[in-house]
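Omission of a single protein chain aside, the complex is shown with its protein chains in their original locations.
Our next item is chain A:
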Amino acid sequence: MSAPVIEAVDLVKKFGDFTAVDGVSFEVPQGTVFGLLGPNGAGKTTTVRMMTTLATPTSGSARVAGHDVVAEPEAVRASMGLTAQAATVDDLLTGRENLRLIGDLYGLDRRFVRTRTDELLERFSLTDAGDKIVKEYSGGMRRRIDLAVSLIAHPAVLFLDEPTTGLDPRSRVELWDVLRDLVRDGTTLLLTTQYLDEADQLADRLVVIDHGRIIAEGTPLQLKNQSGAASLVVTVSRHDEVERAADLLRGVVAGDVHVDADARKLTAPGGDVSALARIAADLESAGIDVDDLGMQRPSLDDVFLALTGHKAEESSNQEEVTA
């Protein structure tokens, strides 16, 4: 495998007595999406700030596109784009002016900046809004122009700090599509998120980070498998058949069957495909109608809860130092 495009080795960041990042290491191959998943205050933003030369590591090292973040910060900045947690675009400039501002600062050819601006506005469905000042944009549009600005110089590496926080579901899905396009074109993405579905949707590999430490890593599927096998889930049509169905299910799987009588839903952990086939046959011969029948893998939410003892959207540290 080729050398990683992003590499962190034992990164540590302390603010006084508080250790925000406590020995984080990972590698991201070219053209892949790497997720840093964790609750508020877990150390995700601080990690990104070190990778993007905005903060100096207390110890450890990191390389982006082959350049050391401490020794060659200029080279790192020239090869990456950053979309920070709060959309940092200039409210009083138009979308087009924002793109030009950053393009000019990169020292790009003016003619190129014009072409690229049109191309990016088009790609992010902002052509009509390009000459409006950003203050008048919706939240989703702000996010899109913010991302467009980060892409003006074709960065090989893109850092995205909670790119969809505060977006409505439709805007999130649209942004995910754009990010997938970028990866298809060879961009390497590192994104932080506290949303498990987002990591599940986008990341090729991810680490779960809590209190500044990596507590798990792997592909989304590996992480889900880690926290247990799939379950069989049956939803019966009639309330008075819940108990009969539960008895049938107990005959098929070894473990306890969880019964949610109100929802007419039965969950049995430890099921596999043959168990699924048997319960389907048993339910049919018993004449029990079902609304839904299937296998369910644990969600990343389950994984997170199992790993940390708290839910992902809760803060891991009440005294978080915002840096």
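Here is the rule we use: a residue touches a chain if its C-beta (ideal position, glycine included) is under 8 Å from a C-beta of that chain, and two chains touch if they have at least 3 such contacts; residues count from 1.
What we mean here is this: contacts and distances are computed from a predicted model.
Colleague: For the chain not present in this complex, what protein name does its UniProt entry give, out of "ABC-type polar-amino-acid transporter", "Transport permease protein", "Menaquinol-cytochrome c reductase cytochrome b/c subunit" or "NADH-quinone oxidoreductase subunit D"?
Modeller: So the chain that does not appear here would be "Transport permease protein", according to UniProt.
Colleague: Can you work out which residue in A:153, A:179 or A:303 touches the chain that's missing from view?
Modeller: Spelled out, the listed residue whose C-beta touches the missing chain is A:153.
Colleague: Considering the whole complex, which of A:10, A:109 or A:177 touches the chain not shown?
Modeller: If we include the chain that is not displayed, A:109 is the one touching it.
Colleague: Tell me which residue among A:53, A:193 or A:308 touches the hidden chain in the full complex.
Modeller: A:53
Colleague: Name, in rising order, the residues on chain A that touch the hidden chain in the full complex.
Modeller: Residues of chain A in touch with the missing chain: 13, 15, 49, 52-56, 74, 77-78, 80, 82, 84, 86, 88, 90-93, 97, 101-102, 104-109, 111-112, 115-116, 133, 153-154, 323.
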